[in-house]
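Handing you this structure, nothing more for now.
Only a single protein chain was left out; the remaining protein chains are all shown in position.
Right, subunit A next:
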Amino acid sequence: MKKNWPLWEVFVRSKNGLEHRHFGSLHAADADMALENARDVYTRRNEGVSIWVVESKHITASNPEHNGELFEPAQDKVYRHPTFYNLPDEIKHM
């Protein structure tokens, strides 16, 4: 019998008020073990207050080769940025 432990992605919230951030990955037999291993591998110095683990195979990732088409819709929409709008100089904060 030879079955490798699956790969998990680890996300850590470093303190309350901040989002979880991808920290890395590790192998574990199940979710509980993944959490414990994540604690030992990625938070040995109080780097986190909350951990998420998700099996890597459940992540759907965009393909960078299609970045052109995927992100094209946002490319020509300068009017989504504040600098697009002309205001009189007297207006200091807006």
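Some notes on this structure:
Here, a contact is a pair of C-beta atoms (placed from the backbone, for glycine too) under 8 Å apart; a residue touches a chain by one contact, two chains touch by 3 or more; residues count from 1.
Operating definition for what follows: contacts and distances are computed from a predicted model.
The chain that is not shown carries the UniProt protein name "Ring-1,2-phenylacetyl-CoA epoxidase subunit PaaA", picked from "Transport permease protein", "FAD-dependent oxidoreductase", "Putative mRNA 3-end processing factor" or "Ring-1,2-phenylacetyl-CoA epoxidase subunit PaaA". Interface residues of subunit A facing the missing partner chain: 1-5, 7, 24-27, 29-30, 33, 40-41, 44-45, 61, 63-65.
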